[in-house]
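With one protein chain withheld, the remaining protein chains of the complex are depicted in position.
So that you can tell them apart, the chains are marked A and B in the order they are listed, and the count of residues begins at 1 in each.
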Amino acid sequence: MVENRPLTNFCSHAVLIFAIAIIAFPIWITFVAASHDAVRMTQTPLPLLPGDQFFINLKDTFTQGVGNAREQSVGLMLMNSLIMAMMIAVGKIIISLLSAFAIVYFRFPFRMGFFWMIFVTLMLPVEVRILPTFEVVANLGMLNNYWGLSIPLIASATATFMFRQVFLTVPDELLEAARIDGAGPMRFFKDILIPVSRTNIAALFVILFIYGWNQYLWPLLITTDKNMYTIVMGIKQMLEAAEESPEWHLIMMTTLLAMLPPIVVVVGMQKLFIKGLTETEK
Amino acid sequence: MAEVILEDVVKAYSKTEVIHGISTTIADGEFIVIVGPSGCGKSTVLRMIAGLEKITGGIIRIDGQVVNKLEPKDRDIAMVFQNYALYPHMTVFNNMAYGLKLRKFGKDEIKQRVDQAAQLLQLEGLLDRKPRQLSGGQRQRVAMGRCIVREPKVFLFDEPLSNLDAKLRVQMRLELRKLHERLKVTSIYVTHDQVEAMTLGDRLIVINEGAAEQIGSPLELYEKPGTKFVAGFIGSPAMNFMDAHISRDGQWALMQGDIRLALANGGVPRFGGQQVIIGIRPEHFKIIVKGPQSMLLTVDHTEILGADTTVYGRFADTPGLITIRLPDIHHFKSETILPLSVAQAKIHIFDRETGARI
Partner (left out) sequence: MLKRTHFNPSPLPYLLVTPQILITIIFFIWPASQAIFQSLLVEDAFGLKSEFVWLDNFIELFTDEIYFNSFGRTLLFSSLVAFLSLGTALLLAATADRIVRGATTYRTLLIWPYAVAPVVAGALWMFIFDPTLGIVAYMLEALGYDWNHRLNGNQAMALIIFAASWKQISYNFLFFLAGMQAIPKSLTEAAAIDGAGPAWRFWTIVFPLLSPTTFFLLVMNIVYAFFETFGIVHAVTKGGPAGATEILVYKVYNDGFIGLDLGGSAAQSVVLMAIVITLTVIQFRYIERKVEY
């Protein structure tokens, strides 16, 4: 910045540190709660500093389960979340790449019609068409399985738009050169287009993985079989149980586990994440 | 209007020093150009004068006042940025008026000053436009106008013409010079383009790697470059450099291919017997009738530019090509041998180690 005023600089840092402290406070409390035993977690005031039960709680969470979600293991729920998130992310990327390729590189009847049809999906989040979509999935026999969890969510207008944008910036000369070299459409797609959009694909993957992992309403609707529960749903079940027999130390441990994968992805792939976020949404 | 004095100005980022102590006095109303290759620190010097960079060491005075601790707005300077930095959401009028409004000028005064500047810069019809509706040259003028209306003590220019195309650049260069002659405001102008520097500046500061190599009028720099760097930087095509050996009595420079150049003004006896570097500008070679004094250039290729011809060739086994520039059109086949001579006064000698002029 232009001015160099030590006091203003100090204040800037103070504001940021204070904000980070406030924002991190819930997480800190969660971590603290996950590191105490059941007895300590029923006495007010609750502790503000971590205890020594963290690894015992971690083990208990995996081996015994929590609350009325006791019958299904936390490990299984994590696995379900991972499978769902991966299927959604990979599925969205594949079908968006294909349709963006068709729309940018071919001239065919109904091209714009298809384009608008894809655009519509942007306007209809799951939340506004819950019941009829549920009926469709039920009629197709896709309740309580991974297909039902992921396929209805993999149509993506944003991803298609982004790839369209990326493809439009690929110089025409590349296609001309490929055609002179004798490459057909799919060869061009595989050998040239996919490699040049590598970073965009990776950036989008980060966003979509988090989107998939954090799905809540949809799994809530279509899974009744406890073996198909995802971790995010599982937390809800535990919270309900907490009203009778609070096992906050285990619930908070599970919450930590549910937050961890997406946070690791976001923080670990920060650059890609920010690129993906600011480029897809604009 | 004011004098600007730099006393041993130093800039360092954490531990690395990038400007190593520059001192100069810029006279009231002078147009001074800071010139050097990209990355040499010339913009940093300008930004320190502007107050956009902290001064690590030394003193900067504007109009007698030490400004080291003053914020940009209190230094009474105005600056034209390389990308003009026009406020995109404001009209041309508001762009020019912004600084005046902040300084609490009255509405009438603002209007009068902006109108006057607009007239001077031929922007009258454009006052209601937004910057994006203007051409490059017009934006350039608005940026100038923003400076003029404030009537500051000093104008600072940070490569203001580098975003324009070649033709417009020549035109704006002329306009800038004329403007300075009318307003007579002390101006400091940064550029990497030596032609711009030579044509605009009353004096030039040549900067290389964070140090001032030489300060002087354009002609001084051209005729008596203080260092090998300045000699190579000023003038186009660039000066030729050749290794040479000074004869024991210091009267002659001996080069490969049996070339003997007689040195002017009694030679350089102090350097008798030493290895030096000889510099000769391309335009100072003349074709002569073959004689004992001549240097024989074997032509490699020529570029005919119409007004003059550039010939590239070699003296005997010298490494690298020698450039010579001859007026008019000449057709030389490759491998032609040209006998050349150079006036004694046009031979520059530089120390091999330090690059300093001898």
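Criterion: contacts are C-beta pairs under 8 Å (C-beta built on N, C-alpha and C of every residue); 3 or more make two chains touch, one makes a residue touch a chain.
None of these values were measured; they are calculated from a predicted model.
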Subject >> Touching residue (missing chain; options A:A38, A:A102 or A:A202) >> reply: A:A102
Original post:
Which one touches the absent chain: A:F54, A:F114 or A:Y146?
Top reply: A:F114
Subject >> Touch criterion as defined above, residue of A:F205, A:Y229 or A:W248 at the omitted chain >> reply: A:W248
Subject >> Positions on chain B where the hidden chain makes contact >> reply: 50-52, 71-73, 77-79, 81-83, 85, 87-89, 98-99, 102-103, 132, 146, 150
Original post:
When the complex is taken as a whole, what residues of chain A touch the one chain not shown?
Top reply: 1-3, 8-9, 12-13, 15-16, 19-20, 23-27, 29-30, 33, 41-42, 44-46, 48, 94-96, 98-99, 101-108, 111, 114, 117-118, 120-125, 127-133, 135-137, 140, 151-152, 154-155, 160, 168, 172, 175-176, 179, 185-186, 188, 210, 213-214, 216-217, 220-221, 232-233, 235-236, 239, 246, 248, 251-252, 255, 258-259, 262-263, 265-267, 270, 273-274, 277-278, 281-282
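As a working rule, only the chains that are shown with their structure count from here on.
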Original post:
Which integer distance in Å separates the CA centroid of chain A from that of chain B?
Top reply: 56
